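Up next, subunit A:
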Amino acid sequence: MILDSLLPAAASSYAADIDTLFDVITLLVGIPFLISCYLFFAFILRFKAKEGHKAMYITGTEHKYMKWIHRAHIPILTFDLVIVVMAVQVWYDVKQDLPEMESEVRVIAQQWAWTFVHPGADNVQGTADDITKINELHVSIDKLYHFKLESRDVLHNFSVPVFRLKQDAVPGRVITGWFEPVIAGEFDIQCAEICGIGHGLMPARIHISSASEHAAWVQRESAAALAQTHSPFTGVGTGPANVKPELQLVTR
Partner candidate 1 sequence: MSDDHAAHGDSHYVKIWAYLLVFLIISFVGPMLEIQWLTLVTAFGIAGIKAYLVVVNFMHINAAPRFVTYAVTTTLVFMLLFFAGAAPDVMQSSGTNWIKPAWIEAERAYEAGEVSGGGHGEAAGHGDEHGDGHEEAAGAHH
Partner candidate 2 sequence: MSRPIATTRSMAGIPTARLAVWWIIASEIAIFGGVLGSYLMHRLAHGIWADYAANTNEWLGLTNTFILLTSSLAAVLAHQAAERGDGKRAANLLYATCAGGLAFLCVKAYEWNYEISHGMTITSNTFWSFYYTAAGIHALHVIAGCILMLFVAQTAKRNEELHRVEIIGVYWHFVDVVWIFLFPLLYIAK
């Protein structure tokens, strides 16, 4: 639909579903909206005051008038129902359901930077070859990722518009979600929850590359990570809420 041109590129497996939902809602609320507008303006123009003409006396309890209001509820309720069903379906797929993962990244928000911990060549989190990047998330196309979202200080929001993905990072919680990139490219990651004066200065980038390019990147970076002796966390942020041991406890 023409409305899709308003939206950013659809780069995740579920972006198209959300866009479809957007289109359906536009259609379903657009129709009643246009009809209401038509009646509204038609009534204003049709019933302008004329000299010597008295208005009708309608109490609004007469069945012949009231039935029009009541009948209007049938389409509205039907449209509502369609929207609810579709919305819940999309919501379930994106937020509640957790498909089998192929790789896992950790996303750690803090004032005012993103830390992304990618698994190394072994594709396992929490090992020495993990690749820690600041404000850069590298993922491979057509691979299903889980992300574990944490915050070190205040609320942040991990928002990737091209994925249609958004989730608050809440301190004290580890929130799991998933995405599967479907097109390659480099896109914005925004922080979508106000997090202090640097809220506007938290841009990160997501790099989606083909499987082979991504594998090459992982090889290169995890070798470099292994070469360094310190743990992935040292040097990342010295904020008041230093990395707590609890945060390591990310498995259920």
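Just so it is clear, a contact is a pair of C-beta atoms (placed from the backbone, for glycine too) under 8 Å apart; a residue touches a chain by one contact, two chains touch by 3 or more; residues count from 1.
Behind the choice of candidates: all candidates are chains of the complex that A comes from, given by their letters.
All of these numbers come straight from a predicted model, not from anything done at the bench.
Chemist: Given that all of 1 or 2 sit in the same complex as subunit A, name the one that actually touches it.
Modeler: Candidate touching the shown chain: 1.
Chemist: With touch defined as at the start, can you tell me which subunit A residues reach candidate 1 in the complex?
Modeler: 95-96, 98, 172-177, 244, 246-247, 249-250, 252
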